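Up next, chain A:
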Amino acid sequence: MSGKSFLKMENVSMTFPGIKALDDVRLEIFEGEVHALMGENGAGKSTLIKIISGVQQPDEGSKIFLDNVEVRFSNVGDSIKHGINAIQQDLSLFPNMSVAENIYLGRSKNGRVDWKECTRIAEEAIAVLGISMNVQEQLGNLSMAKQQMVAIARAISFESRLLIMDEPTATLSFSEVKMLYSIIEKLKKQNIAILFISHKLNEVFKVSDRVTVLKDGKYVGCRNIAELDENKLVQMMVGRSVAYASLNQVSYAGEKILEVNDISKKGNYKSISFDLHKGEILAFTGLVGAGRSETVKALFGLNPPDSGEIYLKGKKIEIKNVSQAIKNKIAFIPENRHEEGLVLAMTMKDNITLPILKRLMTSLQFINRRSVNEETENYVKKLNIKPPQINKLAGNFSGGNQQKIAVAKWLITDPEILIIDEPTHGVDIASKTEIHRLLKDLAKEGMAIIMVSSEWQEVFALSDRVIVMRHGRIVHEDNTATGDQNLMMEKAILGGK
Partner candidate 1 sequence: MIEKLKTKLTLNEIVLSGAFLFIFLIGIFSNENFLSIRNILSLFQQMSEMGIMAMGLTLVIITGGMDLSSGTTMGLCAVVSGLCLTHGIGLALTFAISLSVAVLCGILNGVLIAVVKIPPMIATLGTQMFFNGIALALSQGNSISGIPEKFYFLGQAKVAGVPLQMILLFAFAAILFIILKKKVIGQQIYSIGNNSKASLYSGIRTTRVILFVYIVCSVLCCFAGNIQVSRVATARADMGTSFLMICISAVVLGGTSIDGGNGGITGTVVGILIFAMIGNIMNLVGISPFWQQLATGSILVLVVVFNKTIEMQKYKIKSRKV
Partner candidate 2 sequence: AGDDYTIALISQQIGIPYFETSNVWGMEAGEDLGCEVIYTGPTASDAASQANIVQDMITKGVDCIAISPLDASAIEPALKQAQEAGILVITWDSDVTDTSLRSVYVNAASYQTLGEHLGERFAEYMGGEGQYAIITSVLTSQANSEWARYATEYMEANFPDMERVAYEPCDDDQSKAYSITQNLMIAYPDLKGVLGVTTPAPPAAAQAVAEAGRNGEVVVTGVVEASVAKSYLEDGSMQEANIWHPGKLGYLAVYTAKTLLEGNEMTDDMEVPKVGTIDVEGDQVIMTEILDITAQNVNEFDF
């Protein structure tokens, strides 16, 4: 692959107060190639693409060339004009607007909005994806997966020469991912370059032609994918090799702790029944939008069922709100750590101790700073949170470490049942293995864990039992070790009989 150079960046640096997110980075993208950008959490990938798409301006001295002409993007409009479009990491859409308008917005620069044109463009874009959707529907009414598809439709509907995707597959499951692959193929044929960010190595090897690796804001190297294998790539990213071991051989399952009997909620989940044992990791999987999050939220009092029963250690309980769930020693780590998991503007120690603050009091009923620090440091060590600065704001940690903080925050409550939704969502490979090991250790100590995951690799590597959901129902249940993986996938896509 030796196309013409489309985008070239040299000496790119980006400084935030107190941190240098990018330090003298370079990147070159050829026309019509798929270029992967890799690196650990916080390596600066998102920052780099924010610069390419004009969201942020780099430090002085940074150079960007398009077709070998130096350019400066002072806002997003500039980059769009040059044919650069991006799907940003966090879903960037407008819930109050129609699908059509979400796709159309940002186009009309001469002041007028042409609604017919708007509908036409949107319908075309949706058709390209090969799905059907009413484009007049308000976006907020759609499921997360469909919203992600709209984001993709939006990006490809522009006449772009470079399409940037920052972890587009993080919220997609494999059937949509497959569709994405074929779209990428199609775009490539039209000589459109694609810059692709993902933490899923298999994906990278599947679609990309070349890969650039960043580490701690610095340029590590750029290779043809053919020169690499997984080990070498991980070596480049992390600086050491990481074994992605399968941990599910050992099961620590003990006595039954939770029994869910035929719970239903209109429009959310239907006839859900399952058991959970101590020391067991039970995975809920399926396509995105299958209703897994809705189901597990029911156990945490966030989405109480209309009918059905829940038994904890043989006793019937009702979980109508979060505090009842907590009283029953259930913990829930939500899938979106920014919106739901962490208080980003508070320090790590305040985040971690938030749920148990009442226990850490002096005799005068004041917060005991010493025990807060001790407790936090205890978990920092236990989970190997880096950097171990307990007074750093949670928002200033990298993604993987933020996830660990979220985990720590709940472990500190010493739960009997831990529900974790997408435990490694957006987490880099090294941190991912650490989190996996951590979960397994917790199971070993007797904790019952329910894990929701869209990543098959993760499911098969970690869980003892799998429940496959589709359209709000359980369609399949099996032991991971002995079960037929292909059958499971099939069920998830096509549903049970």
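Selection rule: all candidates are chains of the complex that A comes from, given by their letters.
Rule of thumb we're sticking to: a contact is a pair of C-beta atoms (placed from the backbone, for glycine too) under 8 Å apart; a residue touches a chain by one contact, two chains touch by 3 or more; residues count from 1.
Since this is a predicted model, take the numbers as computed values, not measurements.
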{"item": "Interface partner of chain A in the complex, by touch - 1 or 2", "value": "1"}
{"item": "Footprint of candidate 1 on chain A - complex, ascending", "value": "15-20, 59, 300, 322-323, 326, 332, 334, 339-346, 350, 354-355, 357-358, 361, 365-367, 409, 413"}
